[in-house]
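First the structure, in the form of structure tokens, and then the observations on it.
All protein chains but one are shown at their positions in the complex.
Chain IDs A, B and C follow the sequence of writing; residue 1 opens each chain.
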Amino acid sequence: MLQSPEEKKRAITRLRRIRGQAEALERAIEAGTGCAGLLQQIVAMRGATNGLMAQVMESYLRDTYGRDRQHSPDESARDIDETMNILRTYFK
Amino acid sequence: MLQSPEEKKRAITRLRRIRGQAEALERAIEAGTGCAGLLQQIVAMRGATNGLMAQVMESYLRDTYGRDRQHSPDESARDIDETMNILRTYFK
Amino acid sequence: MLQSPEEKKRAITRLRRIRGQAEALERAIEAGTGCAGLLQQIVAMRGATNGLMAQVMESYLRDTYGRDRQHSPDESARDIDETMNILRTYFK
Partner (left out) sequence: MLQSPEEKKRAITRLRRIRGQAEALERAIEAGTGCAGLLQQIVAMRGATNGLMAQVMESYLRDTYGRDRQHSPDESARDIDETMNILRTYFK
């Protein structure tokens, strides 16, 4: 999990930005905004999602592989399988 | 812009799903959910954003290049520059 | 198709770079290079592939939708379906 209050706050701020972008997109659609403008807003929302992904991935790696936790071989293997399941969605 | 009421409704349904996913992620962070679970939810939200992108891109192409609009060479060149500016964010 | 000799030359230069990167990667694997180094080389090769994609996509859009070709509605619809089939691989 996200360890510090600062990390949680950063992630929640990103999520609220994404929600704001989604709400703005809804208004833009209702107002008949051109598709080019809608696409640029969606690209920005996708960028915000990728930023959130990078932040949580770093916390995940520190949680899973960091500090001085002694990893048994089995535990490590399971961790790595879990990590690859997530990363494979990016290697398509 | 998104032409038909059905297209608008479909896009807004996708946006509401993204907002729901962002709200659920915020609750999960507050509840101390593990990072692996958070990452899977973010991957799902990214997938929903990509789905919205594909839908609006198709409308954009039909608006811009479809039907029987006669394209002057200059008009076409401007359209294509605009299209590439959007697509380049995906070819990084 | 790629219209001008310059465009063809540019695309072929990119392809030869990709081939060179693949050959260098093979040598690095044989030499026992660490995975972090291999990953950075693969990221560079992926970037070169994306660069080639952007170049050919622009030519494709100009070929398909540019200049003063008069598009019949059916012709346009087929073009757009074809374009979306290619783009959807990026919106996953």
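In this section, a contact is a pair of C-beta atoms (placed from the backbone, for glycine too) under 8 Å apart; a residue touches a chain by one contact, two chains touch by 3 or more.
What you are looking at is a predicted structure, and each value in this text was computed from that prediction instead of being measured.
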Chain not shown, its touching partners among those shown: A, C
Sites on chain A contacted by the missing partner chain, in the whole complex: 47, 50-51, 53-54, 57-58, 61-62, 64-73, 76-77, 79-80, 83-84, 87-88, 90-92
Chain C residues that touch the omitted chain in the full complex: 1-2, 8, 11-12, 15-16, 18-19, 22-23, 25-26, 29-30, 32-36, 38-40, 42-43, 45-47, 49-50, 52-53, 56-57, 59-60, 63-64, 82, 86, 89
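Here is the rule we go by: only the chains that are shown with their structure count from here on.
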Approximate Å spacing (C-alpha centroids) for the pair chain A, chain B: 17
Euclidean distance of C-alpha centroids - chain B vs chain C, Å: 22
For chain A paired with chain C, centre-to-centre distance based on mean C-alpha positions, whole Å: 27
